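Up next, chain A:
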Amino acid sequence: MSVPSAWYLVLAAVLFGLGATGLLIRRNVLVMFMCIELMLNAVNLTFVTFSRDLNDIGGQVNVFFVLVVAAAEVVVGLAIIVAMFRRRAAATADDIHILKG
Partner candidate 1 sequence: MLAALLADSSGQALAHASAWAVFAVGAAMILTGALGVVLLRNPVHCALMLVITLFGIALEFIDQSADFLAAVQIIVYAGAVVILFLFVIMFLGVDRKEAISAEPTRFQRPLAVLLGVVALVEILALSRIDHWSAGTPSQSGALSGPGSNVQKLGQAIYTGYLLPFEMTAALLVIAVVAAVVLSRRHQPSASEMSELDQEELLSARRFTPPDQGDQS
Partner candidate 2 sequence: MKTTGLPILNIIVFLPLAGAIICLLLPSASWSSTSLRRSSWSTGRPAPAPGPVSTLGPAGIVGLVVALLELAFVIFLVIDYPTSGHAAGFQFVSRHSWIGAFGIDWSLGVDGISLFLVAMTALLFPIAMFGPTLRGNSRAFMGWMLLLEAACMGTFLSLDLFVFFVMFEITLVPGYFLVAGWGGARRNYAAMKFFIYTFAGSAFLFVAIIALVVLAAPRNGGHQTFDLITLARIAGSLPHADQVLIFCGFAVAFAVKIPLVPFHSWLPDTYTEAPTAGSMILAGILFKLGAYGLLRLGIYVVPVGAADMAPVLLTLAAVGIVYGSLITIMQKDLKRLVAYASIVDVAFIVLGFFAFSSQGVTGGVLEMVNHGLTTGAIFFLVGIVWERRGTLRFSDLGGLQKSMPIMAAVFLAVVMSAIGLPGLNGFVGEFLVLVGTFATHRWWAVVATVAVITAAVYMLWAYQRVFHGPVLNPANDAVADISWRELAVVAPLLVGIVFLGVYPRPFLERVTPSVNYLLDRVEQAAPNAHVPKTHNVTYSLPANQDVRGGPPGAAGAASASGSGGAGSGGSSGSVPSAAGSTPGSATASAGGSK
């Protein structure tokens, strides 16, 4: 009837991999956040896919919650970034490493 769920899952996996790779290679904190959003969306996609596959509304409910959490996370994260940028002009994640052992 429609596209087999495996395709969606592969697509989500690729998206997740891209997001993860981006998180690891980018140094701009904002872009790192965006990569996290990519990964969250990949997960959302699998949720919806499984929801359809298993004929269960629960997957979609979870997506809803993920959306909320992602929004909250973005809000707090961006606030942190703003506070951080106030203190020092440097923008990259690598400039902050005082937790070095």
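Candidate entries met the following condition: all candidates are chains of the complex that A comes from, given by their letters.
Structure notes:
Simple rule for what comes next: a residue touches a chain if its C-beta (ideal position, glycine included) is under 8 Å from a C-beta of that chain, and two chains touch if they have at least 3 such contacts; residues count from 1.
These numbers come from a predicted model, not from an experiment.
Contact annotation for this complex: of the listed candidates 1 or 2, chain A touches only 1.
By the touch criterion stated above, chain A contacts candidate 1 in their complex at residues 1-3, 6-11, 13-22, 24-28, 30-31, 33-35, 37-38, 41, 44-45, 48-58, 60-61, 63-65, 67-76, 78-83, 85-86, 91-92, 94.
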